[in-house]
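On to chain A.
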Amino acid sequence: MATTSTETTTSTSSRLRTFVAWLLLVAVTVIYLGIDHSADDGGTLVASTAVTVSAVLLALVKVRIIMRELMDVRHAPPFLRRLTDLLVAVIGVSLLATYFVGQAIA
Partner candidate 1 sequence: MATATDTTDTSPDERVPGETGMWFFVLFESLIFTSYFCVYLYFRTQDEGAFLEAQSALRLPLGIVDTIVLLTSSWAIARSVQEARAGRPAAARRLAFVTIGLGAAFSALKLVEWAHLIGDGHTFTSSDFMQHYFFLTGMHAVHLLIGLVALGILVHQLADPHRRSQETIETCATYWHTVDLYWVLIFAVLYIVR
Partner candidate 2 sequence: MAELDGEVARPGSGERVILWSLPAVVVIWMAAFLLFPGFVPPMSPRASATEVADFYDENLSRVRYSMILFNWFCVAFIPILMLIAERMRGMAHRTPVLRYCVIGVAGAAPIVFLTSTVFWLIAAFRPDRSPELTLLYNDLAWITFTCGVPFLVGLCAFLALAIAYDAQERPVFPRWVAWFNVVIAVALVPAGFAGLTPSGPFAWDGLVSFWVRNSAIGLWIVVMAVALRQAMDREPGPDRGSSGDPARTEIGAEA
């Protein structure tokens, strides 16, 4: 199998890019540790809208990174790129809307 030098370069760059995506995902996950402690009062958990909203938003950021980078949507045709972005938006809007509507009712 002939491997041209350009192929090797792109392979290296894509490998690096995938690694960076993974690093970002892990970093965002670790941020959760900080958020978690920010709201809790000692051992007991306290309700917090700020924590809830940021938890959901960070999860959506991770979902989008997974789709774009790891699932390779960034090389997909526009319809799939838009559809996956739409999905992220739908998930976010549904979750936050249910949360706020639920709070308003409660």
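Selection rule, in plain terms: all candidates are chains of the complex that A comes from, given by their letters.
Here, a contact is a pair of C-beta atoms (placed from the backbone, for glycine too) under 8 Å apart; a residue touches a chain by one contact, two chains touch by 3 or more; residues count from 1.
These numbers were taken from a predicted model, which means no experiment stands behind them.
> Given that every candidate in 1 or 2 is part of this complex, which one actually touches chain A?
Per the touch definition, chain A is in contact with 1.
> Report the residues of chain A in contact with candidate 1 in the complex, numbered from low to high.
On the chain A side, the touching residues are 1, 3, 6-7, 10-11, 13-15, 18-19, 21-22, 25-26, 29-30, 32-33, 35-36, 39-40, 43-48, 51-52, 55-56, 58-59, 62-63, 66-67, 69-73, 75-78, 80, 83-84, 87, 90-91, 94-95, 98-99, 101-103, 105-106.
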